[in-house]
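Removed: one protein chain of the complex. Kept in place: all other protein chains.
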């Protein structure tokens, strides 16, 4: 199908573009304005926007393949791009028909790059009810993609008279009055995710800009958003594993010397090296198969629309969790172990081969992998699905 | 498809039948005549025989699903049945058109259960050229399915004038004059595989009964036989892992008591138990996905017929090797670790839950898993496919 | 030191004696009267009895070396013997001076073999207060060493007026009126541990035979008993790992054939085999070092006597837990993996090489290894020692 081929070709070009400067930008950190523009200009911001709203209307499984490819060279920018897509899904899953009809075409028309200010563990952003909407005051940290974005999806808490808090979700323009994005992300990995801190001072949030009102119970369909987010992480881990594998393979073929006192005249013929290489490959392969299966299940669940049951949603969430655990391990293990096969030369600073471990190490800490395993266990032991949250 | 449903239903019935006595028969060992008759009567001996020869014409991937299901309860009888199917494939892959036209319908008509005498590491069976064929003398050990079989596929070596040996492959009736099957298999697992020792004394092998003559170089298509055999082993390991998992799950749900000093009031709610259960599940799941992928690749390769190239054949062999490594580990690990979750009560002799480990432990020693890993490594490092042998 | 040499020599002779029939007895299961007499006659029943009571006065660390050696060939009988020693420790740690002065010399004089009826998870044995003592009625299951023993240490619960239960510990003669030992142990491993079910009908327990009265809070010194018991299990797992390793090594050196398509002309020269063998060795080696360290710490703690603090006791318990986890894994992993190196011939029934896995698999289920890990974690994270129980 010609349409599909275009996405692949554009992805390949973008990957090449990002790869050219990835090592240097990883060192520098900060905001990658030129590369975010390259993503904007690629046309891929419309990837998951439906065709009738002017987008490419790609399936989420297709989008995940794009992420996986891009993450092989630059997982930080890929994360920023993926979170744009996630906000598009937010509009579709949480927004009203009117909001969708408004925001989706405008996103394309005005070349919006969406970011987020949704960090569920930071509850310092408060919403106060006023006539026709709310007013926002406070702070959201770890807001991925916020720096350099055009629009933000945000969550805030409304304090009830009894002191309890209820969450609302809505959107604002990043450059609206009272919104300030601070570029303060400082971590040893994923150094260009633009995960700033967003401050809100008396920012109005009209009713029309609210996706989820306080106290609304989300439908199973709406809670698919977390599953989509978890599969974004999963594909990034997998892409990172693949990227480390490929770069190490190139090094091994061209430069690795025979092992001193080894069992073969060439490194590449060393049986112990081949044996371990297979172990790395199998980790990637298992993660790949499980991720493919989970994202196909996600496509099916999305197609079920409002008819999706909590049980069905839970089964997809578990499939995603299984893929995530395997991809997490593939990412962390492969990016660290390749060096035992390439030998010391591959640690040269200019090659930047350590960035895969640093990136995947930071990114895999989003939520504890051990809780995923516990949830998977409870599902298979008892058939119990995890309650939908921002992490499950 | 109704035809497919029949296979599933018949398989389920047969599984139930085998399960009823599996623990007792494992203790007893020896030949399971009644159960082999149950297989004969099920109609499944014709599973992979083409429809135009009167069989069910199932794909090999379908056959593997049958094996996986049966191995969950009785991997020894499943092995015997699988090796019957493998001899059917031998006729198709190695036999002439005339041999196929003769042997396939006769198998059904005369209710033949095929066994083998092909052990490549035992070269004591010699073939001497005579007018119109060969005469066989010598011994073949570890001949799976030989006890109680009707026909045997065998390999023998023809000693050349210079002392070198060349292999031929053919078939004889198990009850032919001069053929004797000794029931001497004694191992702590897979105790009813009927892997006897076959002695040949002046047994004629006419040219028409020869599948592969000495010195013939097999085509890539012909060497698919090893791949099919490796995937039989793979599905048995996987079925064994699943069988141990299921029986342990039943025990856990009904009988396991809360852990002393644990973190939950019920064993099944214990987070540490759920966590480990997920690890077991993921081993099975990864093996399952890789096995499904490999056997679909095998279907495709079989369909390529004589057009199959050595490279294509090699890629399928690697896919099978990958699945085999994962299934091997799932089998050995799951069958041993389930006890850490069920607790000591599950070691009661009458439950026979240890038979899964004993069976998979013995069966996984067919050829060294570490060489599979080495071959997988060389393939992904260098694109080099393993040379076709009886093991690769 | 000549005394030490005697213990080693006697242990070596006893090991040889047990080894001669271990495979056959494992098959048969049940009570091994002749072998228990061999232990009686060896003089080793007095190993940990103090010299001033007529015993050998060996350190517990010495005793553990004896257990480790014996478990290499027969872990079931070793368990029975170890639990005799544990009851001797019970007398020393829980008994009054008068009880020690009475029971320790009598043990030697009357050649008592002690067993136990202490299973903490079976609370069906009740004690009713009467003038000058208690009367026992009820049942204790999984009473290791009870069959064929002379004396039993037992625990029973006294039901309080409010329905709550408090435990007492005491001892009776196995052949006392009203005591009946049923030989009903049936498990796929540790098949000769004489772990019967003991029934008590109106059995008097005079005050003088009580080691721990209901409601007595044990001292840290007294709770060392659990640590000693855990180190018995640890040494048995370690001995089982060593036994499997040694028997497999013998097979490998004498009988294993070169790997088909391998990297060396002889199996023993195969680099992949040597590599995996090292992995097995390292598991044993780490367990051995940790066990040696823990049992030296136990010697020190025992020597502290009544001065032992709860913190000191906890630190030894953690050292024992660390050793136990490593020995558990060495036992389970080595006894299962050796076959991947020996090849299929070593699964021959007559060799009995599977008994190591069966024995260690059953024995390691005493209490969940995952809780040990949790306790170790809490200790190193927070410096918190586990509360003394029958398992910690």
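Letters are used for the chains, namely A, B and C, taken in the order the chains are written, and counting of residues starts over at 1 for each.
Definition applied: a residue touches a chain if its C-beta (ideal position, glycine included) is under 8 Å from a C-beta of that chain, and two chains touch if they have at least 3 such contacts.
Since we're looking at a predicted model, the values are computed, not measured.
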item: Residue among C:19, C:268 or C:315 touching the omitted chain; value: C:268
item: From C:101, C:130 or C:278, residue that would touch the chain that is not displayed; value: C:278
item: Option from C:177, C:289 or C:387 whose C-beta touches the chain left out; value: C:289
item: Where the missing chain touches chain A, by residue; value: 120-121, 186-189, 257, 259-263, 272-273, 276, 332, 336, 339-340, 343-344, 347-350, 353-354, 357-358, 361-362, 364-371, 374, 386, 389-392
item: Touch residues of chain B, complete complex, unshown partner; value: 263, 271-272, 275
item: Touch list for chain C against the chain that is not drawn; value: 249, 252-253, 268-269, 271, 273-279, 281-282, 285-286, 289-290, 293, 322, 325-326, 370, 372-378, 380-382
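Keep this in mind: only the chains that are shown with their structure count from here on.
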item: Euclidean distance of C-alpha centroids - chain A vs chain C, Å; value: 52
item: Averaged-CA centre spacing for the pair chain B and chain A, given as whole angstrom; value: 43
item: Whole-Å separation of chain centres (CA-atom averages), chain B against chain C; value: 41
item: Chain B, residues touching no fewer than two other chains; value: 273, 276, 370, 374
